[in-house]
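Excluded from the complex is one protein chain; the other protein chains are retained at their positions.
Our next item is chain A:
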């Protein structure tokens, strides 16, 4: 569970992990223990935090994992993932308001729309790499932002969509505490899907493409199509998060499409650890909790603090929090076995 690439069990790793991924592979019992701790924490969370904050953490966890799927496992830095998070938020809101469908159906509609939007954007973006890929995704996200801003009859412009209902077969989910447990299974499904993608034959090809695209092509893998598929899957998962976010807040504003939302997603992943999957979940928990704490304490310049922490992490712990801890544990484990 800690690791990224599905490497053979007990493979001796003589060199420390380099680059984007920690290839550490903990023994089975450690991974099951971590899974148990993670699930128990998820079940306990709204008892220890404000439930509304706990809901935000779940949504952002999905968003971060979606971004890491591209950044950590495909080698593509999307700087426009707010397009998928935000589009899904609007579609989910509109479906829930106008059709009155149960919220999971609305969220699914939002996520599917986000995935559909990821097809043309991804098709054009994956032809570029590095900073150019980031710029193309940013440009499309800005385009989506301005369309949403201008299309007031549907999106209500700067007023936003208000009163998104939390309909689920007549259950009373107005209390964030109960709503948290209603969305938890959906979030866990999304996270499990991301884990499966990373640990699939497809995921293995993605890592190959990330590390050496020319070699992957020489092996007969159509690199663009693989990247596009990863992009669409990532768009879908980001859409799941965005849709749940809309229902969670009962309100959709243009903020969900703003470029700072894309940037925050990248920061969350870098903070947690690129190419670690669960690092993104941890990063989401830290950033959302910290922002809530700072805004509650009346501190104005929240960005200054999160930005400062981001700079510190990038300078001191380049593998992010999860990656650094995993590397430490692996080293300790290897030393103990000797």
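The criterion applied here is as follows: a residue touches a chain if its C-beta (ideal position, glycine included) is under 8 Å from a C-beta of that chain, and two chains touch if they have at least 3 such contacts; residues count from 1.
One rule holds in what follows: contacts and distances are computed from a predicted model.
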item: Name under which UniProt lists the unshown chain, selected from "Glycosyl transferase family 1 domain-containing protein", "Cytochrome c-type biogenesis protein CcmF", "ABC transporter ATP-binding protein" or "NADH-quinone oxidoreductase subunit K"; value: "ABC transporter ATP-binding protein"
item: Contact with the hidden chain (one of A:50, A:123 or A:221); value: A:221
item: Contact partner of the left-out chain, one of A:106, A:205 or A:313; value: A:205
item: Residues of chain A in contact with the chain not shown; value: 5-8, 11-15, 17-19, 21, 23, 196-197, 199-205, 207-208, 211-212, 214-215, 217-223, 226, 229, 233
